[in-house]
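Here the complex is missing one protein chain, while the rest keep their positions.
On to subunit A.
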Amino acid sequence: MNFDQLKNDWNKPETEETEILQSMLHIKEAHTPIDKIRKQMKCEFFVQLASLLFIALTPRIFGFPPEIKPVFMAFYAVTCGFCAYYFFKFYVFYKHSYDLSLDTRKNLLWFYYEMKLNIELYKALTYILAFIVLSFAAVYLLMVRGTIFQHILDKVSMIYIILNCFITILIVGLITELWAKFYYGKYVKELKKIIDKLDDE
């Protein structure tokens, strides 16, 4: 195979080339994994915002007794605080533009670690929210007397309750891991594969 001849043919002008028009500069949707994740994050942001608003209405919807309302407000404030912190972090990620004129290795590593970091942030927020919800549920059951759950709790041992909390957190963790893997994991895996190929001596 004559690569020099091939090079000559390669560098002759192509017949199919079309003119690049001004309209092509302004396509809004990019197709890098980061753009895809950002798009997903944008959707999730609105879902989480709607969930926060819904949670604010839960005492009214479920008729919480007056003694639990201040506790609910405290938990709700903590939840909003964590959400605000993480939303800010996600916003910074969302706005952080990438530089495709870096060399390929640096560019791939930037995408890889940026994605990893944000997936971890996303997981952390989910764990925190799950912990807050579980804690509130525990406080609710301990404070409000006369509910069905209260009667059930009176009949089971403390070890059983602790074990249940532990398993719930594990299940939340598992769902979060699977969710992150399903939505974002494939892109990270694909990038890792390309980086490994590049580093392979």
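To be clear about the criterion, contacts are C-beta pairs under 8 Å (C-beta built on N, C-alpha and C of every residue); 3 or more make two chains touch, one makes a residue touch a chain; residues count from 1.
One rule holds for everything that comes next: contacts and distances are computed from a predicted model.
J.: Which one, "NADH-ubiquinone oxidoreductase subunit 4L", "Sigma-70 family RNA polymerase sigma factor", "ATP synthase subunit a" or "Tricarboxylic transport membrane protein", is the UniProt name for the chain you do not see?
T.: UniProt lists the chain left out of the view as "Sigma-70 family RNA polymerase sigma factor".
J.: Decide which residue listed in A:H31, A:R60, A:K95 or A:K155 touches the omitted chain of the complex.
T.: Final answer for the missing-chain contact: A:H31.
J.: Touching the left-out chain: which of A:R60, A:K95 or A:K197?
T.: Only one of A:R60, A:K95 or A:K197 touches the chain omitted from view, namely A:K197.
J.: If the hidden chain were put back, which of A:A50, A:L100 or A:I167 would touch it?
T.: Missing-chain contact among the listed residues: A:L100.
J.: Mind listing the subunit A residues that contact the chain we can't see here?
T.: Residues 1-3, 5-7, 9-17, 19-22, 24-27, 30-34, 36, 97, 99-108, 111, 187, 191, 194, 197-199, 201 of subunit A touch the chain that is not shown.
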